[in-house]
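FYI, not all chains are in this one, though none of them got moved.
Chain IDs A and B follow the sequence of writing; residue 1 opens each chain.
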C-alpha cells in the first residue's frame, strides 16, 4: 500500500513494495512525455536544508513531467530559515501549503521528525549519514534494469563505506532481495559502520570485507563512492588511500567480470576515471537518467496510489 | 473595483473591498484544488529585493494553485541586481515580461514607486517599516474566520510595536472595521510610532497603551510580535524586555479570556512558547494556512476582477 506513505527509510519497504515501484517506473519511462495530467493538481514542497543540486533537479524534473508544480527553498536560503525559525515551524508551514514534502537535511532523523509533524507525506531526500532511500530505490531499479534481476548478483562497494548514506541505504535496500554476496572494499578507517553491518547480516545478507581493490573480480555491480578529504586528520594518509581506491579502465579490464557494471551516485571527483565513460562497464549515466522515472513512480504512488 | 488595482497600502481599501476579498477567499478555500485553469495564462513576477522565504512561498503557492507561473528573483540574487541596475530599470524590465509584480523591499515607498513605473499591477509584499498590506488582509481574514466578525472585538498587540510593519498594517486595516478597543502592550522604547497612532485615532480607533502583559485579559485577539535584539543599544535592557513580553501557556491560562486566540505572523523565536501549540489559544498555524486562500483571492481579483 503506497498511497499516503512517508518514505523515510528503505527498510520500511518490502520486496513487493519495491517491485510495484519498479513496474510503475517502467511505465513512467515508456510514457515520460505523455503524463502532464497525472499530478496536475499537485504542488510538491522542496525543503532542502542541505544543498543538493542534483537530487533537487531530479525531483523537480520528475514532478514537472507529471504536471505537478514545486515550491520550496534550497541551500543558501535554507541558512536564513535555519536562523530565523525552528525546523518544526518550517515543516508545519509547508505542510499547510503543499501536498507532499521532500526533505533533505544534514542531521539524521530530520525526515522522520518531519513525518511526525506533517500531515502530508514526507519523502526523505537524504538525511544524516545513514538514509537516502530514493537513491537506494534508484540504484536497485538500475540494477534490475541492467541485469533483469537483483537476486543472485554480487555487489562490490568501494571507497568511503563509513559515512556514505548512499552505501548504507543501498545495503539496506538489498536486504529485501537475495543477492549472492556483498563485498565491502575500503581502507580500514572507512569500513562500514557496525550498526549498518548488524542490520544487514541479521536480515540475511552475506558481507565480506576486503582492503584490496582486486576483490572487485567477483562483482556484477561495482558501486564506487567518493573518499572525502575532510575525513582524514592526516593528509598523507588521505593521498595514499585515495590513490588505492581509484577505479579506471585498466583496472576494470584486468580484474572485472566481462559483464560487470559500474555505478556511482555522482558527482565524482577522481575516484572514477573518465576513461571508463565510453566502455561497456559504464552504467552511472544510465543510473542518473533512471532517477527521473523512479522518482516519477514514487511521487505518483505516494500521491495517487497504485 | 479590484481589477487592475495596485495593492500598496491597506488604507486604500474600503470595508466593502475587504469583504469582497474575504468572500473570494472563502471560495478559494473551498475549491483550492480545482482552480488550475483560473489564471493559467498568467505569469507573476516576484521581485524580492529583501529575502522572505515564507511570504515568497505563500505567493508562489497561491499563484500555482490557480495555474499561474512565477518568474523572479529572491534574496541573494537581489543583491547583484541592486548592484548592477537601478530599481526602476528592474521594475520596468519585469513589467514588460510579466502580468503582475509582487515587490518586497526594505525601504519604505519602494512598492509605491514601482506602481508609478509599472503598467502592470503591483502588490506590496512588505516595504519599509509601515506597510505589509497582504499580511494585514490575511490577519483580518483569519480573525473573521475565527470569530465570524471583526467588529466589536478587542485586539491586544504585544512586543515591538515600533518597527513591526505587520502591526502597523493590521492597525491600519482595522480602521475599516469597528473593533471595540486596541490594546498596545510594549516596553516604552518600542511603543507604536506617533504617525501610525495619529492615523488610527483619526479614523476612529480606540487605542490604549500598556506596559504590563496582564493587559491581555480584555483581548479577543492576542497578536504577538518578535522583539529584535538589534533594536537595543543595551543588551541587559534587551534581556529584561524580552523576558517580560514572552507569551506562554501558563500566562494565557491565568490572564486570557477563555475564547481568546493568539496570532503571530511567524517566524517566532522565543516570544511565543511552544507549549501553546496544542492549546485552544493557538491560531497562528491556522493563520499561516489561510495565507494561501487570501493570496489566491487577491491575485484573482486584481487580475480577473470580481
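Everything that follows uses one rule, which is that a contact is a pair of C-beta atoms (placed from the backbone, for glycine too) under 8 Å apart; a residue touches a chain by one contact, two chains touch by 3 or more.
The structure presented is a predicted model; accordingly, all values stated were derived computationally and were not measured.
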Of the identical chains, 2 are shown; go ahead and state how many the full complex includes.
3
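One rule holds for everything that comes next: only the chains that are shown with their structure count from here on.
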So how far apart, in whole Å, are chain A and chain B when each is placed at the average of its C-alpha atoms?
41
Under the stated contact criterion, what part of chain B meets chain A in this complex?
33-34, 36, 51, 53-54, 57-58, 60-61, 64-65, 74-76, 266-269, 285, 288-289, 291-292
What part of chain A is in contact with chain B in the complex they form?
40-41, 43, 69, 71-73, 76-77, 80-81, 84-86, 89-90, 92-94, 96-98
